[in-house]
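All protein chains of the complex are present and in place, except for one that has been dropped.
Up next is chain A:
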Amino acid sequence: MSTTTTRDLARPAPAKASKARPRRGLRGSSTFNFWLFTSPFLIGLVIFVYVPIGWSIWLSFFEARFTVTPDKFVGFDNYRFMLDNNDFVGSLGTFTVFAAFIVPTTWALSLGLAMLVNRLRFLRAFFRSVFFLPTACSYVAASLIWKMSLFNGVRFGLANTVLGWFGVENIAWLANPDPPWYWLVILTARLWLQSGFYMILFLAALQNIPQELYEAAAIDGAKPGWQTFRHITLPQLRATSTAVILLLLVAAYQAFDEFFNLLSKTTWGRPPLVELYYTALGQNQDYGAGSAGAVMLTLLIVVVTLFQGRIMGFGRGDESK
């Protein structure tokens, strides 16, 4: 049922989305219309995505320091350098730890919030908005608030003030990696920022569950609470949950802002993008090594995505439904 090739379009493929009027207008020269509608997108795609990707692959074989138009070919030297220094490989480990924590916690928290808000009789819109609002806050702004007022290391930081009531010494949340309190700062910041958005997704899904199912379950003797949640709500949310987890994973892969702003000048707590930033775009300006890392990261993501597609059937299209 693909609609992405011209051959398919020649048949009245857009039957699904068809409304009588536009279809008639398009029929005459569908090839022309296809290019008319897709070319702005495709041009943007080529200029902003494929050219940079190609350029990056080209750069990765050159010694490109302080220039993006290098002339010294070095073969696989950059790749060897990136694999040799533990930083890049370590960053993949950091990402794994981060994803292992943030994906389940955000999933659980946003589902929990959605269930709570869904139960509300009054002020539902108010709470929905309140929980959703942090989504509108930028990661950079939130990081600065977390760093400078909530989790600063001096006695008037919020976290230290609260701990002070219980006689706990001031904690250096970010400077001292031992114990790794910085994870608490990073995870809470991200939880606060993103749970609201996924809560809305869950809320929509919850409202889509037919009431009859719950009634039928009640008649069959299912107890309200855990049993209903486990056997009715959760299975009905499966599609949404899968989507949410995928989105969360993607978001985790893209993690940059809070790590960059909260953990400046560390050798720990650097996910791949931060690591590559420091290699290629930061002070080093080593575009060759940075590109080599980016290419390897891309390959890795491709492999993981293909693998994931095989397992979860994601993107297999409508037939699999």
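Structure notes:
By definition in this document, a contact is a pair of C-beta atoms (placed from the backbone, for glycine too) under 8 Å apart; a residue touches a chain by one contact, two chains touch by 3 or more; residues count from 1.
Just so we're on the same page, contacts and distances are computed from a predicted model.
UniProt lists the omitted chain of the complex under the protein name "Sugar ABC transporter substrate-binding protein" (options: "TIGR02186 family protein", "Oxidoreductase", "Sugar ABC transporter substrate-binding protein" or "Peptidoglycan D,D-transpeptidase MrdA").
When the whole complex is considered, the residue among A:83, A:99, A:137 or A:172 that touches the unshown chain is A:172.
Check A:54, A:112 or A:309 against the missing chain and you find that the one touching it is A:309.
For chain A, the list of residues touching the undisplayed chain reads 2, 4, 41, 44-45, 48-49, 52, 63, 65-68, 81, 147-149, 151-155, 157, 169, 172-178, 250, 264-268, 278, 281-286, 305, 309, 314-317, 319.
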